[in-house]
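The complex appears here without one of its protein chains, the remainder shown in place.
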């Protein structure tokens, strides 16, 4: 059986960038009919290795063999010819085209008179149906879909090209549990057809659920290749971070609860809502408290956060900050009230990619001062020094364009930008998405410290476990409504929140009024 | 703004890395071509009235209006916009000033009043652009296209379709006078360009504009007041274009409603691009825009000096610009570097190919 022969074999791959050796003698083997996971912290070289395989980067040393033949991949087109398809970490689709056009881009069905759009859309529909996305209308603009579904559309696109090797770079980072399961069903289907799948993810559960084999990289070097069934999680993490499990333990450590001194809320909104985004919600934030927003993707978590920050203009509701009634209709007003908001869409709404680390860090502070009162260089340097070291931004070069940093470090810069505004209320939407274990732990720890220092933190994550671990109080959203508010404690777990969501609306007519219920086991 | 230059060698290296370096090279080459035709080309002599006289001085004078509109365009482009109306604002400014001066006494006061009037009118036109872009939310291309078409019509209405001429010595002095032997018009343009450079780099205006141009959504969430900034930038671009219109009309004290500023928006855009500012917005370079403007003036003057025939002039200019843009293109530069590197170490290339 050819199963014993790898379809892709990368041997001794080295790639150097000016000043950095990104990959140093790394090897990778992909077998047909197997799901292979590439593991490693951010900056370990996973993306570089993938880009070498897809022909984006030229290798300085080493060899790539495809089906036993040495190949030189001069560009993405070469890789596609060789049957290698890729779905990247950040969705790379054309938001202004339709779903069908995105799926079929480059593979449109052609007739005598150019492209046959009917047939093209029909083919797109068929492809989507295979992924269980048959309910999507291929003629709708892609931009109308939430990020998660866009991701699945991106995967559909790569399935249109007859591929032998499918690379999925962080495909699940923006999917909820159901969608992940849907994706995995598709991946298993493809695997059974003999496709070799290279999977990259930070979610260990997912890695263990789907992969047959894994390769671990660390600091651009090859750590080893293992059968997933033969490697324990703890061992895996130890290999990734190259030290013992102290970091991981801090993740699981049971926090001591913060005790809220029962003062008046710092922020209180009643009936805050916006048509089509969030139905009237009451929410309070107290000093020194982390409030978590839990709910499935599309439940209105991000929408609510944006209303609080004024990123979208609320239609209804009254807001009081520190007891003073006020209106927050623009981000500038929110910042003036010392509210800061870190968007889930780090790439488009968070960092400004082409500005330097320093410029990104001071941007919000500067915007609040207005352009006519520039922040003196000395104060800029102070901000930069403070947050680069406090958050552990690496590399610690303030004049480096932020786009050259890894995702986790970009997130730290973004967090630093908001902290530099000296906020009293900090809204963090998915601050840990798509970043590696180490950076994630650092950010979580920092958030806890901030609350200890007296900030009011609103924490949003699609990982319910993370919300539970981080929050003192949890607001549960479903279908753009608030369905429950739970005090954190031993009785609250991811499971109990899922139960609340699942049971909401099941023959309980008083669900709407039960805005605040204490969850006890 | 410049990289940490520790010595002349580093300073030179820093210069070479800048995009507008090739603009400077192009200017030097054009001057060299002229020098080949006439060895006395670069000579600058002291004329009868004690002023410096020479081809280079003429180039500086011709560059002045382009410098102004290029600087304004540079700021607009940084925000990810474009201002197609600069040429039309120039002709409106010319029409306003000539129409005013033709009925006013030949005094310093009326000259100053004309300039003041121009600033007010061109700021108003810039503000219309700014409001259309920032408040109404039209695409900059469309908004400024409206003013571009309407502006020339407005100029014709102001002068009644005539090419109005006027007499005012102080107004004329702006374009034809000299200070310390140098043309006033270039000194003014340079002064304004430097002032704008200081304004954007010493304040946080530059950073804010770049943030808007690079990522408007992220800038908004960071609390950047996009509306006010866009309005400011379009008003600045309008005023600079208005002053460029003063420069152009004061030169001959006549406004030509169909020719003054005609298609100069294209020169301005070209100057900005030559200067290394991407039309996609974001990072901008005012020094580069000034270099670009001087290059365009040099090119215009070279065509006349060499006696290139009228019909061949557009082609000649196009060739120079295309070559320059190729040299600036990252891809072409990389190809050059790789060839050089490959030639330097053929052995290593063999190793990779093997």
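So that you can tell them apart, the chains are marked A and B in the order they are listed, and the count of residues begins at 1 in each.
By our rule, contacts are C-beta pairs under 8 Å (C-beta built on N, C-alpha and C of every residue); 3 or more make two chains touch, one makes a residue touch a chain.
Basically, contacts and distances are computed from a predicted model.
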Seminar exercise, completed: Per UniProt record, missing subunit out of "Sarcosine oxidase subunit beta", "Septum site-determining protein MinD", "Phosphonate C-P lyase system protein PhnL" or "Monosaccharide ABC transporter substrate-binding protein, CUT2 family" is "Monosaccharide ABC transporter substrate-binding protein, CUT2 family"
Exercise. Who does the absent chain touch among those shown?
Worked result: B
For this session: From the listed residues B:11, B:131, B:145 or B:321, report the one that touches the chain absent from this view.
Result: B:145
Exercise. Since one chain has been left out of the picture, which residues of subunit B touch it in the full complex?
Worked result: 37-38, 47-49, 54-55, 58, 62, 136-139, 142-143, 145-146, 149-150, 152-153, 156, 161-163, 165, 176, 248-249, 251-252, 254, 256-260, 262, 300-301, 303-305, 307, 309-311, 313
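Heads up, the rule we're going with is that only the chains that are shown with their structure count from here on.
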Exercise. In their complex, what parts of subunit A are in touch with subunit B?
Worked result: 59-61, 72, 309, 311, 331-332, 334-335, 341, 343, 348-355, 359, 363-364, 366-375, 417
Exercise. Which of the residues in subunit B come into contact with subunit A in the complex?
Worked result: 202-205, 207-208, 210-211, 214-215, 217-225, 229, 282-283, 351-353
